[in-house]
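Handing you this structure, nothing more for now.
Apart from one protein chain that is not included, each protein chain of the complex appears where it belongs.
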C-alpha cells in the first residue's frame, strides 16, 4: 500500500553541499539522494561531464523524499531566502507516493 | 496531445541492477532510464562521484515511465517486499503526462 | 510561498543536445538542468558510466522547470514530432511547485 | 609455393601479437559474461591521447616533408574513400531487398577510417621494425571525410532526386569539429608549428601501446555486444562485413603499391594505407551518418562495422604486413 | 638477541617505504577533513590496470613453470583460505553474543585476499630485491574463492540445517565474472597465451607503483571513514580485526616455509603467501557476501576488514619480509 509524501528537489552548486546537508540533517531527515549534472541558467553554463576548472561550481541535484509537507516548505524557505539567496540554483516540490513508510 | 501515465522511481545499489532489470523486463516494459548518483540513508553515505571501494555499492536511480498504474504498484510491491527487502534503497510513484503513447 | 509550475523532462541522446538547447533558448527559457545517464529502450541498451564507443549516443536527461503549461506542451510537441521524431528518447510533463518565481 | 609458405608463417606469427590478443580477449570476456568494464571518462581520454599522439607524430614528420611527397598519397586516400563507397553502393545495390539508405550508410562507414585500427596498425608495424613515412597517418581525414561525404551525397540525391540543397561545407565543418578529428588535426598542427618533441617523447609515445591495449579490449567487448543486434538484420550485411575489409585492404594495398612504384612510397606506408582502407569507422562516422541519413537503420550499419568490419580489419593487419614482406623484399 | 635486533632494524626501515606512507597519509588526510578525493572513474581504471599487471606478470611466468611446481602452492592457497575461515568461525564462535552470520561473513573476508595488499607486497619486495616465482600472485583466486565459498557454505548450512540446495558452481562463476577476478585472470591468460611482453614493459610495469600509491591513499581515506561506523558495533570485532591479520600471516608464512623445505619455494614466495593470507578482501568480497549472506550486517564485516584488517595487513608486510630475511638467510 502506498502513502502520500512529498519530494523536495534542490539544484545547487557543490560549494553548498555541506550547508545543504547540514540543514537536512538538522531537520531530522533520514536520507536523501544526490545526482551530479549540469545545466544553464542566469549564471551561465555549468558543464555536466566535461572538465570545468572549479569543481566546487559543479551542479548537484538533491532529491529528498519526506512525509511532512510543512517540513519540506520550511526547508525550501530557508534554502531560497538564506543559503541559496545569493547563489545559483533552484528548489521545487512534487507530491509522490511511497512504500516502506518506516524508512521516512 | 498528452496521455496520463505513471513514473516509478527506484533507488537501489548497483548490486541489484540485474535483478531489477530482470523484474522490469518480465513485466513486459519496453524501456527505462538509469542515473548514477549517491546519497545518505540509514546505511550511511554513498558517494556520488568520488571513488568508493566497492562499485557494486554505488547508488543508481531507475526511472520507469509506464501506462498502467497497477503494473507500477505490483513492481513496487515486489521490490520492497522481496528484492530490496533487506537492502538499501527506496521506491516512489508519481503521475506524469506523456507523448508518443505507442512507445509505452 | 509556492507557485504552481510545470516540469518538462526530455530524455535524448547527446547528439541532439545542440538542437534541444536551441529549441529551449528560442522559447525564451532562462534555464534548464542536464543529467547524464543510460537506459534501455526500443533501440537497445545505452550504458550509463561504462565506456560506449560513440559518446554522441549517450543518454542525457533534460529537466526544464517553467511557468507556462502551454509553452511546455508546445516544446514537447516540437520535440516528439520533429527533433526526436526518428530518434531514441521520450518526453513527459509533471506539475511542480516552485519558489523564487522571478527566476522563471 | 615457397612464397605462400613464407606468407603463412609470417601471418601466423603476427596473430600472436598483443594488440590482437587484447581484441580477442575483449570478445571472450564479453562472451563469458564478465562484468569488467572501462569507465567512460577513461575511454574518452584514451581516445583523445591516441589521436593527439598520431597527429603530433605526423605533424613532426610533415615539418621535413616536401608538399609534393604528400599530394599524391592524399589524392590516393581521397580516391580510396570515394571509390570504396561507390563499390559498396554498387555491390549492395545488386542485391534484392536491401533498403537504399542502409546500404549507402554501411558503405560510407566502410569507406571511412577507424582510428583504433589505424593505431593498431602503427604499433604492429613498429613492433616489426617496418618503417613508414611518419606523416602517412595524417591521410586519415582525407579518406574518412571523402567516404562519409560520398555516402551522404548519394543518400541525399536519392531522396531529393538530385534537387537537394545539401551543404557539403557544413558537413565537413561538423566532421572536423568532432572530438576525434579535432584531436588528430590539433596534434598535426602542434607537431608542425610548435616544438612538442619533449612532451611527445615523455608522454604521448610511451603511453601509446598501453592505451591501445585498453582500447582493443573495449573494441572486442563492443564487437561482441553488437553481434546480438546484428543477428536480427539482413544476413547479406554479415557477408559484406566479413569480406569487404579484405577487398578494401587489397585495394588500398594496390593503390599504395602503385604509389611505391611511382614515388618510392615506403612499404610501411603501403601497409598503413591498406589498413586505413580495410578499416571501417566505429566512433566518429556513426553519429555523422545518424544525423545526415536519418532514414538508415543504425543497427545495420553500426552493427556491421563494429562487430564484423573492425575485428576483420584488425585481424587482417598481419595479412598486409606479410604481403608487404613478400612483395617488397627483393 | 642478535636476531631480534636484526629483525627490529629491518622492520623499522621498512615502515618508511612509500607504499605504507601513502596509506598513512590517506588516513591523516581523512582525519584532518581534507576535501581531496579521487574520481571514481579513475579509481576503477587504476584497479583494473593493477590487476591486469599482476595477471600478465604471473601469466608470463607461468609459460616457463612446470605444472608440478604450482600444484602444491595452489593447494596450500586453497587450504589457507578454507582454514582461516574455519579458524575464525571457531574463535568467534567461542565468544558470547555474536550473531552467527556476522562472524562467518567476517571470517570469510579475512580468509579472502585483498588485491591492493597483494600489490603493495609485490612492490615492497621488489624495492628490497627480494625475488619470488613471478606466478605466485596467480594463487590469489585460489585462496580468495576458497575462503568466500567456505563462509557461504557455512552460513547456508546453518540457515537450512544442512538441507540447502546451494549452487556452488553459480557462486564460483559469479565470482570469476566480477571485475577484479576477470581482470586478473584475463591478464594471466594474456601472459600465458599471447606475447604481451612489449606492452607489459612499456605500460603496465611502469605505471604499477604510481597507481598503487594512489590506491594506497584511497585505502587510507576509506579505512578512516569506516572507523566511525565500526565504533557502533561489537568491540570483539575490533580485536579480531587487529589480531587476525598477524595470526593469518604467520599461518601463511608457516605453510610457505613448509613449501620451501618441501619444494624449494622461494623466500619471496613465502612472503607473498603470508601477505595474501594476512590480507582481507575489501573490494570483491563484500558484494559477494552481501548477496550470499543477507542476514549478516555489512557494517560489521566490511568495517572490520577495511578499517582494521587491511591497514594491519599492509603494515605487517615488513614483518614477513624481516622474518624471511632472518629465517632464510643462512
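Chains: A, B, C, D and E, in written order; residue numbering restarts at 1 for each.
Here is the rule we go by: a residue touches a chain if its C-beta (ideal position, glycine included) is under 8 Å from a C-beta of that chain, and two chains touch if they have at least 3 such contacts.
Source: prediction; values computed, not measured.
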item	value
Contacts of the hidden chain among displayed chains	A, D, E
Option touching the unshown chain, where E:6, E:69, E:127 or E:325 are the choices	E:127
Of D:80, D:138 or D:207, the residue in touch with the unshown chain	D:207
Chain A residues touching the omitted chain (full complex)	15, 43-44, 47, 49-58, 86-87
Contact footprint on chain D, counting only the chain that is left out	39-42, 44-45, 48, 177-179, 182-183, 186, 189-190, 193-199, 202-204, 206-207
Missing-partner contacts on chain E, residue numbers	16-18, 21-22, 25, 29, 32-42, 127, 206-207, 209-213
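To be clear about the criterion, only the chains that are shown with their structure count from here on.
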item	value
Magnitude of the superposing rotation for chain D and chain E (Cα, nearest 5°)	120
Furthest chain, CA centroid comparison against chain E	C
Chain centre separation in whole Å, for chain E relative to chain A (CA means)	40
Shared interface positions of chain B, touching two or more other chains	35-36, 49, 94
Where chain E touches two or more other chains, by residue	39-42, 44, 179
